[in-house]
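Have a look at the structure below, then the notes.
Complex shown without one protein chain; remaining protein chains in place.
Moving on, here comes subunit A:
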Amino acid sequence: MVEWTDFERATIQEIFSKIDSGVVGPAALSRCLIVYPWTQRYFGSFGNLYNAAAITSNPKVAAHGKVVIGGLEKAVKNMDDIKTTYKDLSVLHSDKLRVDPDNFNLLADCLTIVVASQMGQAFTPDVQAAFQKFLAVVVASLRKQYH
């Protein structure tokens, strides 16, 4: 069971209530596909990913970015048992999508960068620590059902 301090709980709730999922999701996913181009291997059906401009304006990338944030919001609503909440998602990523779990950390880093650029000075070290702890728990839960 993950222990969350009051500060961590409040910080995570506040971040997700303030961010625009329609902006952050697409921005984080497209940044991941640009900064770590090997992640494009999972998006063969998304069409034009030839350069940064194409990725940023790709509607399938944008739509999927929103799906990812939706998944994170589920974790925010169930912070005390993300592992159980993510059981089916973990099986999906392992058995159907076959995503190398190391990629989860790459997307997590891009999410951190995007949220940091949105929040500016408000993204203090303590806020960053809380956000990265949350993402670490999410990643560990997504890895759990891999076999």
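The rule is short, and it goes like this: a contact is a pair of C-beta atoms (placed from the backbone, for glycine too) under 8 Å apart; a residue touches a chain by one contact, two chains touch by 3 or more; residues count from 1.
In this text, contacts and distances are computed from a predicted model.
Undergrad: Name the chain not shown, per its UniProt record: "Phospholipid-transporting ATPase", "snRNA-activating protein complex subunit 1-like", "Brefeldin A resistance protein" or "Autophagy protein 5"?
TA: Protein name of the absent chain (UniProt record): "Brefeldin A resistance protein".
Undergrad: With respect to the chain omitted from the figure, which of A:Arg31, A:His64 or A:Lys144 is a touching residue?
TA: Hidden-chain contact among the options goes to A:Arg31.
Undergrad: One chain isn't shown here. Among A:Phe46, A:Phe123 or A:Tyr146, which residue touches it?
TA: Only one of A:Phe46, A:Phe123 or A:Tyr146 touches the chain omitted from view, namely A:Phe123.
Undergrad: Which listed residue, A:Ser21, A:Ser94 or A:Thr112, touches the chain dropped from view?
TA: Considering the complete complex, A:Thr112 is the one touching the chain left out.
Undergrad: Please output the residues of subunit A touching the missing chain, sorted low to high.
TA: Touching the missing chain: residues 30-31, 34-35, 52, 55-56, 109, 112-114, 116-121, 123, 125-126, 128-129, 132.
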